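Left out: one protein chain. Kept in place: all the others.
Chain nomenclature is as follows: A and B, assigned in order of appearance, with residue numbering initiated at 1 for each chain independently.
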Amino acid sequence: MVDQQFEPKIVGFLCRWCSYTGADLAGTSRMQYPPNLAAIRVMCSGRVDPTFVVKALQDGADGVLIAGCHPGDCHYSEGNYKAMRRYPMLLNLLDQFGIDRRRVRLEWISASEGEMFARVVSEFTQQLKTLGPLRWPHTIEQFCSPA
Amino acid sequence: MAKPKVAFYWCASCGGCEETIVDLAEDVLKVVEAVDIVLWPVALDYKLEHVKAWQPGEVTVAFINGTVRLSEQLEWVRLLREKCPFVIAFGSCAHLGGIPGLANATSRAEIFANKYHRSPTIDNPQKAVPLISSSVDGHHLDLPEFFKDAKPLDQVIPVDYYLPGCPPPPENVAAAFTAILENKLPPKCSVIGVDKALCESCPRNETKPDDFTITRFKRVATSTPDPEKCFLAEGFLCMGPATRGGCGERCIKGNMPCRGCFGPTPDTLDAGLKMISAIASHGEADTEEAAKAFADSLVDPLGTLYRFSLPASMLRRRAMAGAEQ
Partner (left out) sequence: MIQLTIDGKKVSVEPGQTVLDAAREGNIPIPTLCSHESLIPYGACRLCIVEVRHRNKTRLLASCTLPAAEGMEVTTNSEKVIRTRRMLAELLLARCPESKAIRNIAAQLGVEKTRFGKPHLKDNSAIVGTDGCILCGMCVRVCNDILKIGALGFEGRGASRRVVTPFEKPSEVCLSCGACSFVCPTGAIEHHRIRLHKPEPIPAEFEYGMVNRKPINIPFPQAVPRVPVIDPDTCMNFRTGGCKICEDNCGVHAIDHAQQEKIEQVEVGAIIVATGFELFDSRKLGRYGYGKLDNVLHALEFERMSHASGPTGGKILTKNGQPPKAVAILHCIGSRDENTNEYCSRVCCMYSLKFAHLVKEKTNAEVYNLYIDMRAFGKGYEEFYKRILGEGVHFIRGKCAEVTSAARTPEEKGKLIVVAEDTLLGMTRRLPVDMVILSAGLIPGKDSDKLGRILGISCSQGGFFLEKHPKLAPVDAINDGIFFAGACQGPKDIPDAVAQGAAAAAGALSLIDKGKVVLEPITAEIDEKRCAGCQLCVANCPYGAIEYNKEKKISIVTEELCKGCGTCVAGCPSGAARQKNFEDVQILAEIEGILTAS
């Protein structure tokens, strides 16, 4: 049952060379995609610390997108490989925290793939609508009243 | 001048921290000479009323160890906070949640089911679980509430200082006493330890190569680490790079990788996530499949990365449904 009323919040960490430019292209090409993703520009997908991903989930994001250059195309030659290796380990950890691994996505989007960026955001938004809100309690008070 | 009064209290803990006081050996006599221990549940008889009768400030410092899991523990620590000018979170459990904090990876219902229903030594056909309040044949019994999750001390009361470690090294305890007695206190909320990670003082750090890759993680349960070489370079997950130093490298000397009882360094939010970030970079994987296989070789990442710090980590506990949420 998909709650179409629910608008998921997505934080996107986009590498400055490929995916951010790809997102820009989607914009300049006037492509339509849901406005649910708020992008944070980082220099490289290798800069994305799993702490950022968890911080976003903890602070109320329903999903997180990490997007970088295609393997082999990294502007810094291998930063995206670092992201690629961190990602499954983070997912394994999120599994244990009971967070659906589909809420965190790693995608390779090149600077020319504006269309792919729009497609990824659309798909991801739709998927998060299916998964429903995460509502991770992010303060101790919210987490549980002591008593 | 009257000797300063000191209180010790334990919440959900194993008693290992108390053992540290005993481990002061001859120095314990100096402590006893310098201070009056007025509350020590593990060693002295005590009543709640006694503590309630204390004048505020009468007892200078309360050393509280253990994780807060019961309403009784909450009542006690709140009372001690009210009475004592200094509250010290003593040991990993009070500091970060510790081993009892790993219970946050499961739910209260699961814990009860395991303890009271599934345990092979329990005969419990009614499937009874402890209730906060129950009446049998006109007799009334109140039990402390078992909270939904375990919490380190600073999640329930303000804490002045932290003495990390499982258990805290006796030298650090002695240093803390000296600091209190000589009134040479560090800034509030300080963690008594080193601000750099453990690698700095690790005797094996020099053996670490400039570059190394890990194909698959090894476990000390199934393979024996080289007694000289850096654990990480050998493929054992060692929390040293992400863990505060100052513990005396006790585990390393026992040929055991650091398990993180001193908690994260001051500049990181979450040592477990930082460790993923650091160590995954060294994984030998150039395809998504290989990266997955590499990640899967780290068995139980949550238990490994948050062995002592789950309730103090960013996510704190496993997501729960319904009433457990």
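Simple rule for what comes next: a residue touches a chain if its C-beta (ideal position, glycine included) is under 8 Å from a C-beta of that chain, and two chains touch if they have at least 3 such contacts.
Computed from a prediction, not measured in an experiment: that's the story for all the values here.
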| item | value |
| --- | --- |
| Selected residue (touches chain absent from view) among B:A271, B:A285, B:L302 or B:L315 | B:A271 |
| Residue among B:V38, B:V191, B:C261 or B:I279 that touches the chain left out of view | B:I279 |
| Residue numbers in subunit B that touch the chain omitted from display | 195-200, 205, 208, 210-212, 232, 240-242, 245, 265-269, 271, 274-275, 277-279, 281-282 |
| Hidden partner interface residues of subunit A, rising order | 9, 11, 17-18, 21, 25, 28, 38, 40, 42-44, 46-49, 51-52, 55-56, 59-61, 69, 72-73, 75-79, 82, 110-115 |
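Everything that follows uses one rule, which is that only the chains that are shown with their structure count from here on.
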| item | value |
| --- | --- |
| Subunit A residues within the subunit B interface of the complex | 46, 49-51, 54-55, 57-58, 71, 81-82, 84-93, 96-99, 136, 140, 143-144, 146-147 |
| Contact set on subunit B toward subunit A in their complex | 68, 71, 74, 105, 145, 147-149, 151, 155-156, 268-270, 272-274, 276-277, 280-281, 283, 285-288, 291-292, 294-296, 298, 300-303, 305, 314-320 |
